[in-house]
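Of the protein chains in this complex, all but one are displayed in their positions.
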Amino acid sequence: MSYESKRHFPGDARLIAENLACIRGGRVVFEGLDFGVAGGEALIVTGRNGAGKSSLLRQIAGLVDIAEGRIALEGGDTELTLPEQTHYVGHLDALKAAMSVRETALFWSGYLGGGGIDDALERLDLGDLVDLPVAYLSAGQRRRLALARLLLAPRPVWLLDEPTVALDRASVARLVVLMEAHLADGGIIVAATHQDLGLGGARSLVLGAPQGGFADLHQDASA
Amino acid sequence: MSYESKRHFPGDARLIAENLACIRGGRVVFEGLDFGVAGGEALIVTGRNGAGKSSLLRQIAGLVDIAEGRIALEGGDTELTLPEQTHYVGHLDALKAAMSVRETALFWSGYLGGGGIDDALERLDLGDLVDLPVAYLSAGQRRRLALARLLLAPRPVWLLDEPTVALDRASVARLVVLMEAHLADGGIIVAATHQDLGLGGARSLVLGAPQGGFADLHQDASA
Amino acid sequence: MMRAFHMLVARDTRLAIRVGGGAGMAVFFFLTVVSIVPLGIGPNLKLLASIAPGMLWVALLLSALLTLDRLFQADYEDGSLDLLMTGALPLEFVAAAKAFSHWLTTGLPLVVAAPLLGLLLNLDTEDFGPLVLAMLVGTPALSFLGGIGAALTVSIRRGGLLASLLVIPFYIPVLIFGVGAAGGGGVSAVPGAGGQSLLLLGAVSLVSLVLGPVASAAALRANLR
Amino acid sequence: MMRAFHMLVARDTRLAIRVGGGAGMAVFFFLTVVSIVPLGIGPNLKLLASIAPGMLWVALLLSALLTLDRLFQADYEDGSLDLLMTGALPLEFVAAAKAFSHWLTTGLPLVVAAPLLGLLLNLDTEDFGPLVLAMLVGTPALSFLGGIGAALTVSIRRGGLLASLLVIPFYIPVLIFGVGAAGGGGVSAVPGAGGQSLLLLGAVSLVSLVLGPVASAAALRANLR
Partner (left out) sequence: MTAMSDLTASQRLQAFANPARFMALSDRLLPACAVVTCLLLAAGLYLSLFVSPADYQQGETVRIMYIHVPSAWLAMFGYMVMAGASAVALVFRHPLADIAAKSAAPIGAAFTFLALVTGSLWGRPMWGTWWVWDARLTSMLILFFLYLGYMALWATIEEPVRAGRAAAVLALVGSINVPIIHYSVVWWNTLHQPASVFRIDGPAIASSMLMPLGVMALGFTLFFVTLLLVRMRAEIFRRRVRVLRLARTER
């Protein structure tokens, strides 16, 4: 399957969350959260440390239990679960020190059912590093390799948890270009970040302090 | 030993590097590097990914071999080696998921020969989290705990490798305050970062691409 | 999906060989473990021969335990497991793939090396057949059952201790039948006991091939979310 | 500096108990090895008793190996080791502290468990004393020598197998003298050999108390930079 072929996602796809709640370590992180992101739209999630940004992204990726409410990709591929339609790039790089850059890319492309890797590596300026073992990469180079996964297999929903960490200015610009291209293809992006990406026409979601949560928790504990 | 006691560092201390070179994985990262940072001064190290920022900081901390040249803290405590006078906060958090925030702080304070922990935790706004296991912390909360180490035991040289990673705006501001306080105490800061900290009167060092090393190599191969 | 499975097996095997030394290392390991036994219990050849099968099984158990705890944990710690879960491959198959490649790099080498080791322990050459057969049948069980323990240990917060206590009991039947099938019944071996325990061993193995991945997947889900 | 040492021992011990499952895993493995042996050689009690000390020591070695790889690796992977190196405590003492807490959580429990296992192997009760004494003297060597292997393989994920390979040869003197001291000379034990080998065992232990940390520190430095 060639790389270009499946690039265009159904424009009418829509990622929605209804009355969403998240409980971690026995504490309510957030609740009653509602949002919808249409194809071609980006949602920038902000909030202070501990507000629940990562938790939200992991819920969408199916990596954290949904305490209450629902998340769905309306108009998405009905054969696939939501997690199977998402790319999740989190705080952890998911890289193996003992594998070379090329091997890493080849594995993920194969595992995620993608195509060629050269284009993806080029677009993240990893072209010169393909033969290096990951152990030799600097923090930013590792990060770029993690981000390259986004391009290895086309998936409509991108979940980016502080994607710019450790990236130099040039790489940040490069990333923004990729994100805009993805949106132009009708893709959906949910990104948690502390620094402004300067992404055109992005909606924003601010997560608040999880104070309220404790009260409720006590109530339903007593109930 | 109380926490306040040793806060003031000799103002005439000076961290110097002469003709410094770094080789990693058989490649010259940088060479012929010279700089000096006086007490009360901060050196902000910038450069593209892979330029050698982390390597430089780790060399100062004694964690990477000095291929050539020398690093020294002139006017520092002659009893102690340079690494023993530095706080290194790197890409890795050095946190144990199974220990609580308090246990972590207590251990490092004890190990580094510091005093009480409450003040340090307060100043990084970890006060409400002391009893949480580290496993429950969010990225930014982990980062703040890692940074709290700076205050647990007074040491003249702070080596900060992208300290603002995962910190929200409030925490970044808080960190800058701490750094300025350290400088005011006659401390030295060497920080590698991609985003501007807005630190008053900081000197800057830009690391370039490691061209030099390889030209020679090609020559000797052809020779 | 089959492709994803293959990719995963290939990757894990390659990693095991690179970072863990893989097959060669495993064989060498068994060699050393086996050769410390005589130093412990004395160079009495008859005695050595009689406990040879038991020792070989214990050596295998050890190498399994030494490598299993990192089976999922490495992937968990660096975040790979998260991504493996968002892939199209069901978690059960992920677990199976990992257990299988683990067997390739620990179980299989031992089976191959067994005769050589038998030689050191002065095992009669006619006992080699049963021994190798028993190991061929039994070793997969160690990898697939071990996977459960590995999955339970994956997020070591409190469960670590409990989990490690759980793995070994799983192994006991394999060891018992394995030693029996390898003709290690010693003096008291009931004639035909070998064949019988070989069957039982096979049964255990088959069960574990299914039980292992399913239980591992469940444990992983429980740990991750 | 003494304080730093204590803090480190306390921390590692606590972590091992909470997380590693070190002690539990080791003891259980210990039990398994010992309970496998009778399967091998059949229920010949006299024979069992004669090789009991040897088997216990072999089991001891193997279970010590199980817990080695996490000795430094966990700290290496999460960056703690970097900071431990910038502390005022010389790396040699760091290594010593870790080896010591490793002994507290693996060697010590096994010493305590030994008599129970001796019962399983129908060891005469008057042999318990020498056995426990020998183990008490010998087990520290296992942790401190083991530290060398752990330090050498610290930068290798899944280094467990390799680490064991590297240290097993170094364990051999401990094993031999340990068995001797435990009166396990077998039938042909020279009278008085027990006491002599206890001395030798002590000597080996003392050497390892120095050699271990020094070599471990050197190995760590080699790996970190």
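Each chain carries a letter (A, B, C and D) given by its place in the written order, and its residues are counted from 1.
Rule of thumb we're sticking to: a contact is a pair of C-beta atoms (placed from the backbone, for glycine too) under 8 Å apart; a residue touches a chain by one contact, two chains touch by 3 or more.
Quick caveat, the model's predicted, so the values are computed rather than measured.
Tell me which residue among D:L61, D:L110, D:L123 or D:L162 touches the hidden chain in the full complex.
Spelled out, the listed residue whose C-beta touches the missing chain is D:L162.
In the full complex, which residues of chain A touch the absent chain?
Chain A touches the chain not shown through residues 128-133, 135-136.
Tell me where the left-out chain touches chain D, residue by residue.
148, 152-153, 155-156, 159, 162, 165-166, 168-170, 172-173, 176-177, 180, 185-186, 188-190, 193, 197, 200, 204, 207, 211, 215, 218-219, 221-223, 225
Where does chain B touch the missing chain, residue by residue?
21-23, 25-28, 31-32, 65, 67-68, 209-214, 216-218, 220-221
The rule is short, and it goes like this: only the chains that are shown with their structure count from here on.
Based on mean C-alpha positions, I'd like to know which chain lies farthest from chain C.
B
Rotation angle for the CA superposition of chain C on chain D, to the nearest 5°?
A turn of 175 degrees brings the C-alpha atoms of chain C onto chain D.
Find the geometric centre of each of chain C and chain D from their Cα atoms only, then give the gap between the two centres in Å, rounded to an integer.
Centre-to-centre distance between chain C and chain D: 23 Å.
If you average the Cα atoms of chain A and of chain C to get two centres, how far apart are those centres in Å?
37
With chain centres defined as C-alpha means, what is the inter-centre distance between chain B and chain C in Å?
Roughly 45 Å separates the two chain centres.
Tell me, which residues of chain D touch at least two other chains?
18-19, 157
Give the residues of chain B that touch two or more other chains, as numbers and ranges in rising order.
Those would be 91, 97-98.
Touching residues of chain A toward chain B in the complex: what are they?
24-25, 47-50, 54, 91, 132, 135-141, 143-144, 161-162, 165-172, 194-195
Mind listing the chain B positions that touch chain D in their complex?
Per the touch definition, chain B meets chain D at residues 58, 61-65, 80, 83-84, 86-88, 90-99, 103, 107-108, 110-113, 149.
What part of chain D is in contact with chain C in the complex they form?
For chain D paired with chain C, touching residues are 17-21, 23-25, 28-29, 31-33, 36-37, 39-44, 47, 51, 54-55, 57-58, 61-62, 65-66, 69, 77, 156-162, 164-165, 168-169, 171-172, 175-176, 179, 184-186, 188.
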